[in-house]
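The other protein chains are all here in position, but one chain of the complex has been omitted.
Chain lettering (A, B, C, D, E, F and G) follows the sequence in which the chains are written, and residue indices restart at 1 in each chain.
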Amino acid sequence: MDSGTVLTRAGTPLRMRNSMKQVFTRPESLKDVQTHFCPGCHHGSIHRLVAEAMDEFDIRSKTIGVASVGCSVFLYGYFDIDVIEAPHGRAPAVATGAKRSRDDRIVFTYQGDGDLAAIGTSEIIHAANRGEDITVIFVNNTTYGMTGGQMAPTTMVGQKTSTSPYGRNQAKDGYPIRMAELLAQLEGVAFSARVAVNSPKNVMQAKKMIKTAFRYQVEGRGFSFIEALAACPTNWGMKPLAANERVGSEMIPYFPLGVYRNTANL
Amino acid sequence: MDSGTVLTRAGTPLRMRNSMKQVFTRPESLKDVQTHFCPGCHHGSIHRLVAEAMDEFDIRSKTIGVASVGCSVFLYGYFDIDVIEAPHGRAPAVATGAKRSRDDRIVFTYQGDGDLAAIGTSEIIHAANRGEDITVIFVNNTTYGMTGGQMAPTTMVGQKTSTSPYGRNQAKDGYPIRMAELLAQLEGVAFSARVAVNSPKNVMQAKKMIKTAFRYQVEGRGFSFIEALAACPTNWGMKPLAANERVGSEMIPYFPLGVYRNTANL
Amino acid sequence: MSEKLFVKGNEAVAMAAIEAGCRYYFGYPITPQSDIPEYLSRELPPLGGEFIQAESEIGAINMLLGASATGVRAMTSSSGPGISLKQEGISYMAGSELPGVIVDIMRAGPGLGGIDASQADYFQATRGGGHGGYRIIVLAPASVQEMYDLTMLAFDLSDIYRIPAMVLADSVIGQMKESLTAHPRPQTVLPAKDWAVRGREAGEPQNVVKSLYLGDGEMEAFHWKMHARYQELAEKESRWEEVQTEDATLVVTAFGSTARIAKTAISMAREAGMKVGLLRPITLFPFPKQAYEAISGNCKNFLTIELSTGQMVEDVRLSVARDAEVSFYGRPPGAGSLPTPEELFEQIKKRYLNS
Amino acid sequence: MSEKLFVKGNEAVAMAAIEAGCRYYFGYPITPQSDIPEYLSRELPPLGGEFIQAESEIGAINMLLGASATGVRAMTSSSGPGISLKQEGISYMAGSELPGVIVDIMRAGPGLGGIDASQADYFQATRGGGHGGYRIIVLAPASVQEMYDLTMLAFDLSDIYRIPAMVLADSVIGQMKESLTAHPRPQTVLPAKDWAVRGREAGEPQNVVKSLYLGDGEMEAFHWKMHARYQELAEKESRWEEVQTEDATLVVTAFGSTARIAKTAISMAREAGMKVGLLRPITLFPFPKQAYEAISGNCKNFLTIELSTGQMVEDVRLSVARDAEVSFYGRPPGAGSLPTPEELFEQIKKRYLNS
Amino acid sequence: MRHDVFIAGYGGQGVLLAGNLLSYAAIHENKNVSFFPAYGVEKRGGAAMCTVVFADGDTGSPVVGSPSVAIVLNQLSFDKYAAKVKPGGICIVNSTLVEADGSQLPGVELVAVPMNEIALELGDMRMVNMVACGAYAAKSGSLALESLEDALKKALPERNHRLIPANIKAIRAGAAAAMQRNT
Amino acid sequence: MRHDVFIAGYGGQGVLLAGNLLSYAAIHENKNVSFFPAYGVEKRGGAAMCTVVFADGDTGSPVVGSPSVAIVLNQLSFDKYAAKVKPGGICIVNSTLVEADGSQLPGVELVAVPMNEIALELGDMRMVNMVACGAYAAKSGSLALESLEDALKKALPERNHRLIPANIKAIRAGAAAAMQRNT
Amino acid sequence: MSYTRITIDEARCKGCGLCTIACPQKLVTLSDTPNSHGFTVALFSDSGKCTGCALCAEMCPDVAIMVFKEK
Partner (left out) sequence: MSYTRITIDEARCKGCGLCTIACPQKLVTLSDTPNSHGFTVALFSDSGKCTGCALCAEMCPDVAIMVFKEK
């Protein structure tokens, strides 16, 4: 092969010249399957980074994932780990039950913004406040992806969704809620950070943060929280590139990236 | 009468010399009845201050009180106003429904720490975040009074309760949650303050703050929140004076009094 | 003839609510009912109403409680898991004698289940899924037109009897589009809401909306009062549809979409010369016992069809004459599990031969 | 003879849970069951177990879901409003085939109601108060000893059948103290929990605890599978107590504290020469239909007594022979509404004369 | 034999402890026992009452409509409950606080014991309930005084065991007073 | 008369719009109509299908087990659903994407219309569904072409009304193709 | 300074004693013996020193204290 695209079929990557070494590989904890996510959906990127963190600490075989209800409900289809599917919003409570009964396991939840910041507010606040030794991956895409793009607590002011047809109105609907900052107020939280995956630089930073969050748990340091800003091209009614662009132009200014609490400075 | 105690019977105060003027009176919004509260329970003091605020703004006839489940469930027995009894923790949602459907009325909730900071976490956070134009009186007595003194989210570290027989253990139960500060993080909150009624000075300050909170609503300025520290002598297993003392010696140091958010500086 | 609209069942619910004077909606998204909040988020604000997307179904039912308590018409809607979460609030509304309309567009369960059509929330709706022993009014539309008509009726009955009313439809009825003749709300005479909490104006009594009863015998008296009211409901408000039951030797009974499928199956049976009829309950609570009693005087063979392993069939058994036989055919909810008319015709043939 | 303890019904539940190997408790305070969390908050930590006072009943049921999913024995308890809030979680557990024990010490409702004894959560418990059409095992103790015995049984049945199990008692049984012979857990052979989620060790299959079923026919297959399991339960695990039914011409039927009160009333009747017996269901789901079928072969007169306006009476009607009469006497819950033996004796006399 | 006793007073008079004591005494005599306390929404104040049923066999109903024996510690309880005592039964009243007239209760034996006075004489007002239990045991004959005395060890928390001798005295004084006044 | 038609394809082929168009056409002809869409958990991708039933009287079952007419826009749908067509019924296939052989469907009339090609000829691939509707109306005879054309105003959102003339062309082309190939 | 005094409603007073720590003049004390409800109610000693500051009344959770002043 001299030039052009190298095509492969799922699961059977074309063999490279023997002299070549693969420098970017699929993480082992991520199953080698096609996802159901829409083109340009950042759930895929975030899934990969979580899988990389599991690989990094070699914890795949002792990790329990807690799936939430939302576009990420098929967690068990993509991660090669044991999974419990929690009712909508209740993943932190389910994770609490799992972790307390198996305290030598690594337990993480993966939740959307409808799930965590709306219906599941009580559960996340109290799991965080108790300082449960779990890791929470919170994917904020400013909308209810799975159910067709309704307004979420994180929907931006003015953003039109299927239940805010005139745009989110801060006078009636309030301002978008900043979970990473809010949880950082709680004594039980060991680590809280906000990341994005809209540029290679942000991806690299997100990778670092997600690994740190898992490291907290591996080292038994308490509750760790990652808010990942994400694009939902489908429900934003945007092409993938435009949606990716919006994360940087609209979301990050309101939801600044950074570490909001870091008790051990890992 | 020359000296000694002047006794009166409920509702029929002994007439003073004609030349005397009553300088401390029972607020009109407070019914002239005996309460069911235990001796030294601060619910009584807080009830009076709320009634005074209603008198001050002459809003008794247009106020809707939303009672919660806890020792303050008999709100309708003590306040001379229309009352809705909300399910445990849901008073802010009930108040939202009431206020949105009758936006010319004054709507307040009166909730305990079990009610507001445990089961009702979602409802308070989202009513606050939406900036509902209601007033919330939050009575923090570090325990579930009505049900017999179980641990609350505000129970102090080390405090023994009927469900923390070895004392609250921050490693398992987390640290007591500071609601006034937490809610102050939310954009929708117009006013958030913490008060106590354990000394005449604090009572006077509490009175001012509670009036300010109601004024916010009277002037349509949005969500106002008062956290009132309170003694529960019965469930603390203390004499009233000792319990009153504890508010100052143990609670205030951890739950500092003050204004945590004041958007209009009233 | 007024122009016929062509709308989704869920939209018909929302349109009827507006026509019935409901200006307050509180809900939380869930498939397959999200068309209702979506429609109302668009239509209520221009009418001066309020649409709130609550933080949860629990938030929504309690906002409904608060709004209803002030005397306005208000509603919520959800499906499966969301309706389960509303049970405490529904129990409180029932205990506080509050009207209010709750729409359940049923989906497959238990748990997360799936979003396919289901009728397995029948027990939850008719037996009081919440605690304490209460009943709510349950209406089961079988067409888009009925989604409209029964939603309006739900508001009226709920106001008259001071009992929460539920519109219980499966997702076939919610998602399908049919011709709809929208009509204004009937001029029912409604009792004054003098119990409503609106602020105690001078001279007015204090109004308290509550469900706490502590005095000796108070709670029991409440139960017997409601029991009598339920009986009044059963006598006055039971509604059902009968199709060709007069000469039937087999009566099929089903509600909602199942009744629609059965109707076509019954036509097939009639074409094949079988005397088969349909009895479709429109009110599930009150259950139209009187219709079953009357029909089972002549016809001794009943076939109940449900999208579940059998729930309404218990009410049928409890309602028919003692010597009547009640058989059951169920297709529990889930993808690919809707029965076809042909399939039901087979079932009818089987039972008919046995009759 | 082992020393007799003298303990509250609620405490017996907690003691039995510990003896049954339950080390994880998740709950939220509510009268009249708070003795259970209070006892366990004291006793579990020294045993290396975990007691969590959850942020709410919803938190608690979902912690139970999480713990049960990892294969340990765990439980929660509550009353009325709290049990309503758990309905979504219970439905998820049922849909995920998870074991787990839920204790409901019933109090008066609907709504906030009161804390007096009630049996009005019967429908909620036995019909699935949650969505989607599922059943849970429901055990109804009538003494402190049975609070102990049936709590243990609940853990075993729940593990064997992979169905959540509820101990359903009224507050009389929960609050009263009686002699208790504590005994070790029976050495039942339990199936391995190879479905449990504990981390996927090399070579093990991936375990997923879920209730989402999307493939064609998957959800329906789940329903029929569970239906078959419920039938197996009914055949193998139905439990009841019969007192002097052999020659009875009137059989009183009641569960929990009502059965206790009825027992004394029946002694009075027997003393007065009336042939009256008692049939007390111990399992409410599965309902001991076989006992009713058998007895109603001879005795045609049944009197159902409940602390409600009538719920279990429907199961009795659905279970007895067609020619048997079933009458009902109810005292709905609330302060001052517990019937006395004398009162029930009057009711027995009335029905007996009619028989 | 099946025995039942109903005890009523106001919060603070030790009604529940009395019920517990009788229960443990009955257990000591190898009976089956059901003790049913009434409980209120409010933590404090108000009435306190309980029922104790004990029998060789099944205790049957923990709820008793017409008790064979009632122990009534204050006027309110007397007014509310005395009339419920079964014909042929006994009503033991704390005559220090209760004005009771036997003619109000036809067919019921009224046993008046000045319990507060006796307790006060013995030096501790809080022993009213012990006096009552002694009176019950003696008058009803359904429990031996020794059983009561033995039961104290179980009914009282460890830290109060030093009070046992005083309580025994109160029990005996109650028994004596009950027998004396009515023979 | 009661008519039913089942339409299936993949997401993006305009299956639901086709169903709506037929529904409005039937309403225009004063029929009662039931349109039942299938819907999936996932927002995107996958199959799309719907059923339209229309009748002078009651539409009866919105669910149709054996449709009298099926319109099949892609191979997957053909493989899955074609066999369900009622004996004596019609199966209209998009022959551009579907390899269909009439012998697979005994008793069913197979109408092959190269819908993609026709649409592409008319300049817009997205009009495949219009071609299909025209074919259906012509072939089944249950709806007049004029009704379809009238229905476009209702089925299309206001902003797309400028496309109506092009759509009418596609409908007519579909009708012509269906009739031509099978007479 | 004009004559000032307070009244304490015995039917309301629960004897918690909060008023006793509030009075700068130490004019309020608790009775030694319980009343019929078992409460040791508050007593006012009208020594003429009462300033009418109403701090006692402000502290009373049961609104049992009223304050009067010579006009």
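Here is the rule we use: a residue touches a chain if its C-beta (ideal position, glycine included) is under 8 Å from a C-beta of that chain, and two chains touch if they have at least 3 such contacts.
All of these numbers come straight from a predicted model, not from anything done at the bench.
Among A:T35, A:Q170 or A:N262, which one is in touch with the chain left out?
Going through A:T35, A:Q170 or A:N262 one by one, A:T35 is the residue touching the chain not shown.
Provide the residue numbers of chain A that touch the chain removed from this figure.
Against the left-out chain, chain A lists 1-10, 13-14, 16-17, 19-26, 30, 34-35, 37-45, 48, 197, 199-200, 203-204, 233, 240-241, 244.
Basically, only the chains that are shown with their structure count from here on.
Starting from the mean Cα coordinates of chain D and chain G, work out the distance between those two points in Å.
55
Residues of chain F that touch two or more other chains: which are they?
41
Of all residues in chain G, which are in touch with two or more distinct other chains?
Not one residue in chain G touches at least two other chains.
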